[in-house]
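A protein chain is absent from this complex, but the other protein chains hold their places.
To keep things simple, chains are lettered A, B and C as they appear, and every chain counts its residues starting from 1.
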Amino acid sequence: MTAETIRSLTNEEISLIRKEFPVLQQKIYGKPLVYFDNAATAQKPDAVIKSLTEFYSEYNSNIHRGVHFLSQKASDAYEQVREKVRNFIHAESESEVVFTRGTTESINLVAQSFGKAFVTEGDEVIISAMEHHSNIVPWQMMCEERKAVLRVIPINEKGELLTDELEKTLNSKTKIISVVHISNSLGTVNPVKKLIAQAHRREVPVLIDAAQSIAHEQIDVNDLDCDFMAFSSHKMLGPTGVGVLYAKRKWLEALPPYQGGGDMISGVSFEKTTYNEIPFRFEAGTQNIADVIAFGTSIDYLQSLDRKRLLFYEHQLLSYATERIKEVEGIRIIGTASEKSGILSFLIKGGNAMDIGMYLDTQGIAVRTGHHCTQPVMNFFKIPGTIRASFLFYNTISEIDIFIEALKKAARLFHKK
Amino acid sequence: MTAETIRSLTNEEISLIRKEFPVLQQKIYGKPLVYFDNAATAQKPDAVIKSLTEFYSEYNSNIHRGVHFLSQKASDAYEQVREKVRNFIHAESESEVVFTRGTTESINLVAQSFGKAFVTEGDEVIISAMEHHSNIVPWQMMCEERKAVLRVIPINEKGELLTDELEKTLNSKTKIISVVHISNSLGTVNPVKKLIAQAHRREVPVLIDAAQSIAHEQIDVNDLDCDFMAFSSHKMLGPTGVGVLYAKRKWLEALPPYQGGGDMISGVSFEKTTYNEIPFRFEAGTQNIADVIAFGTSIDYLQSLDRKRLLFYEHQLLSYATERIKEVEGIRIIGTASEKSGILSFLIKGGNAMDIGMYLDTQGIAVRTGHHCTQPVMNFFKIPGTIRASFLFYNTISEIDIFIEALKKAARLFHKK
Amino acid sequence: MKSLAETEQEIIDDFTFFENWEDKYNYIIEIGQQLPSLNDKYKIDELRIQGCQSSVWLHCSEKDGRIYFEADSDSVFVKGEIALLIKVMSGKLPDEIVNAKLGFIDTIGLRQQLSMTRANGLASMIRRMKQFAAGA
Partner (left out) sequence: MKSLAETEQEIIDDFTFFENWEDKYNYIIEIGQQLPSLNDKYKIDELRIQGCQSSVWLHCSEKDGRIYFEADSDSVFVKGEIALLIKVMSGKLPDEIVNAKLGFIDTIGLRQQLSMTRANGLASMIRRMKQFAAGA
């Protein structure tokens, strides 16, 4: 993306966008909310909230087997979201889209089902040193069960993946690679397309943890050629409780089911149970119908905007914040990769991360502090945690100014010590 | 419950209740909706819908590790629901309440984790012949994995469990029993307290599938003394996408985690990961925060009513419908247990269940048709499926009248054939 | 012989008389009840299309370059839908069938009822019809 071809958002556009997000109108302790905790969860536009109210007020019903009006309306709305997701990520077919509870469940599903089908004693699974716990623990659990080995691609001091190490780690025992697209604690954007090509030369499939990238990149699974992708609705303006597992048809068809129950079967008897076709085979029990439908609305909302421009603007926010934060005494930025997305992790000398987070809270500024579910990253940098500000296109330059001034005060507060 | 001591709902009370459910105000094809598909999912009162809107408009945020105002407010609201659930089912401690995606996930969690900890080759698991697929398939999958044997307590022609058979089936290899409280296709209320006592004499733990009973009985896990209980929010006036696994502390502490990810750990490193305390150990990843909070509102709503009277009224609805349906020519009721809850499954001679369901749909009447995810029950009765009308306290006697008249017409329509 | 498009139009014309879903339902049940049963020898698993709540048996044949369909179902409503489909598709040229858009399903307002995709096998039935025609 270059400044020549893409116009950033204008102030008017931003303020129109902000009007659609009711939480952003809140005051916290009498001060306007500055919401910089977007990597944890994004705020929801009115349209998304409204679609929940509409569902529950107008056509709430269980789906699939119902022959009555409400059930058909709900089933249609639910299944349409599969097509919306397919289109959003450029998958080939909507039957490659499985609805889950979130990124975490999507990864657990793959770890368990893929493990059962393909991993045996001595096999290897590769992840990176910057993974979120949700992309570590499921693999650890599976590897322990199957006596397989978890191998880890290291990172450098800037928080970049040492991609050369992948080549050395890949071998004939490697069964799958699972790697994050954008690190939630460092902001690093990994060269996943390259990694996938590299893995494919060895015929090793790749899962991309797109929890952070789904809202901050334009994802094309076809172009990336990834085998699996996991992401959550709540980080892309949709409701909590919904996520997606995208998987190439050949994989979905090869994987054994993960959970058993209603809707995922084609026939049940005590002697023999046969499973439904994909993707339904992976959706056991009553689904999160309302939230899937509202998730569809969040996709519509994102699609209605010019995403190229949004993403360009988000990069501007990051650059501006990264520049200005240097004015704060004792600042140390954690994560200085050359390719970064709108996440700024840092520490202030003498100040405990939580204390600073709480100070920012007194100013109505919401950031996250701690290990961000990436303890291995913290161990690598030998720090207990960071303060993390994460941006979305509804944030503004003047919010960053407020944030920087507050940080300066915090730095003084703890400098005394 | 006896008519002497409990007053039923008055018409005024019912119409006040109905006003709180926006879906019930809908017209379908110009006719007032008669919603008799409550066993599939219940409609939601305004308060529940409003609490979703409030969350997303006022304090949407990710929970637990956040130090900012919104996150604390959301965390508090979320954790309060655990206490509400505890109180609703009379559990000893809120740490015995695990939030899941629904009944199906709760049962899968137990099947997998209990299986890993306690089931080995040759062991036995007992279920009943009237289980929902969600209480069959998870056990089949686990038993196949662990080379254990699934044993089934049969039912009689009335759809009652042959409880004597349990005694014969129980043996030293029995590791767990999982049984439904109220059958969703037959309406049978099983004598679970007796079954649990029977199992406990052999020191075998029992899981109760309370998907149907949670809204139609007053549940007391302490009194029942069950080891595990599974149910879904969406069947008790709450949102889709949330369920509960109740488990006695000793079991929760003994079970290995089910899914890995953020929030369920206490420390992660590539060498050694340690898990969080219960119940958090079983809640990996971002939870369905908004829906859990709204689920709390549905509990508040239920608690605000006199449940004894509601349940008494529901029994009256069932009795009335069961009596009147006999006027329909060619009627055959499936499920005639002496203890029944508000579910009426039936067939009409010469009429295909789906055809009749669709006819009722033309009249604005929503029922469910098919096997209701209980194919073994259908096989037992040698039928492909049934038509099922299921009642909740917002239904009325005059809705049943409309339903019976429509059924009579349907019977005539297919009698011609 | 009428073209596929012409028969579609006839059905659309028929349906303009019906004001609501109940009338349509009754009409479809009526023609479902009139559709002759399929010979039992064709009610075999190979010719069966499994929906979630009903089964359809579809027998395809070819004569003089035209394709003929006969079918049956345990649901009278599905038989009615079949009757409409047969009216449109049976006796037509392979090309017509393969290229049929079957817009009438939308126009007569049946889409909504058919959209309970997994409740009946209509979509699969159309697919099978087209497959047979394509192979002929």
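Annotations
Just so we're on the same page, a contact is a pair of C-beta atoms (placed from the backbone, for glycine too) under 8 Å apart; a residue touches a chain by one contact, two chains touch by 3 or more.
Model, not experiment: these values are computed from the prediction.
The residue from B:65, B:84, B:101 or B:315 that touches the chain not shown here is B:65.
The chain omitted from view is touched by exactly one of B:76, B:144, B:167 or B:253, namely B:76.
Chain A residues in contact with the hidden partner, per the touch definition given at the top, are 29-30, 352-355, 358-359, 361-363, 369-370, 384-385, 413-414, 416-417.
Rule of thumb we're sticking to: only the chains that are shown with their structure count from here on.
Centroid distances built from C-alpha atoms place A farthest away from chain C.
With centres defined as mean CA coordinates, chain B is found 32 Å away from chain A.
Measuring from the averaged C-alpha position of chain A to that of chain C gives a distance of 45 Å. Chain B and chain C have centres, each the mean of its CA atoms, that are 38 Å apart.
The set of chain A residues that touch two or more partner chains comprises 65-67, 71. Counting partners per residue, chain C has 52-53, 113, 119 as the residues that reach two or more other chains.
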